[in-house]
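Note that one protein chain is taken out, while the other chains of the complex remain in position.
Naming follows writing order (A and B), and every chain is counted from residue 1.
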């Protein structure tokens, strides 16, 4: 195995270190994401020290991907230009060895979207981040630790399953994270922003399991901090970005519930 | 007449009950809405307990409508793909008996938009929500209680006219609501979100007059609560979502100014 098996106690320290690296290195993350999530995602990436870009133009996407350190492909609004741009972006990411993350939003709702997601899984994303309903559609079976491990192994990628407990696996190593807050599910695009943060971590961490687990842990801990003063989902949405911006490594390590 | 005439004192109680139903039943609301309003609208729907979706893709829209409990058609950004998706969405909503709301944003500004809105009025939306300038364009006369009643009766739909006083009429029954706050007009997409909330209420309330009046009342009361601590339009925009999320029926009934 290429990477040493992280111990549960190791991942939080690593996430804290990755956060510092994001701030120091300011990776460029190109996001092909849905219109609902674009603004929030850009602000989450900026708060973590990254440089987001968001164009969906066919004519430009190849150059943006070539200049990016990581790519997010999110299927949330599956309009024509985004779909065409996705094809070009993935082709260029593969050629230029830009790591990319797939977020197959709402593939449980329509067949063409699910089919497109399946074809993208075959084109070597480093990480697929999704929720339970999306996993069921993609994998053809209910999500559990075992099915997540199997899917990751079978497709040679990292699965990052979001939920009350996050499960992150590359098929050989598996981490579970029980941080986070219920308000994260009451704000649109929090999951999408989590996928963008995974892309950001992939830009500076070649071990996709560690990158994905770190990104989810950082956002989950920011969510816990944000919930302390929030009066509802909208003040929470503001506070989670502020919290991510202010997050320090000691808080990450102290709050982490990783196994 | 199919539904009993609501007394003014009845509508607030009913709105309070509908709010509880939204939270309990979590209806799916598909929004074909403008790019400016998508994020805010999604967060308003989530705050009210609903499940929003926002795709504008031609290939997917039929399936999303089929899986939705209500549909919003908002003309705020009238680009090609949205227009094509609207045609398909309305056709499917009619066939699948998914109730839908028309929000003819800014039809007073261009002729093609007004023409498109007129054609949509002929395709049986349950509710048309609009402001005074939009009503004038659509109806060919200034908005007043009488012209609103006439338009509703003539087109067999509910008109929900927004303003300092909201007028909601199905042509036979008419309610006026004087709740709300001036800051609601200083935040983009508050009106659009109100239309989305009407769609949400239509998902669980077959009486379109009651659904529309309840939705506007709920948002107006949330606006009043939000204004108490707001320092300006942006903190108000945050607070109105928080207030809607926290709103209880007693507050709705107590604050309601409905006649």
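Following the convention adopted for this analysis, a contact is a pair of C-beta atoms (placed from the backbone, for glycine too) under 8 Å apart; a residue touches a chain by one contact, two chains touch by 3 or more.
It should be emphasised that the depicted structure is a prediction, and the values quoted were computed from it without experimental measurement.
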| item | value |
| --- | --- |
| Touching residue (missing chain; options A:196, A:243 or A:256) | A:243 |
| Contacting the left-out chain in the complete assembly, out of B:39, B:131, B:147 or B:162 | B:39 |
| Residue in contact with the excluded chain [from A:38, A:74, A:110 or A:179] | A:38 |
| On subunit A, residues whose C-beta touches the chain left out of the figure | 35, 38-39, 42-43, 46-47, 52-60, 63-64, 67, 81, 237-246 |
| Where the missing chain touches subunit B, by residue | 34-37, 39-40, 76-80, 83, 106, 109-113, 186-189, 230-235, 237-238 |
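Operating definition for what follows: only the chains that are shown with their structure count from here on.
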| item | value |
| --- | --- |
| Distance from subunit B to subunit A - Cα centre to Cα centre, in angstrom | 34 |
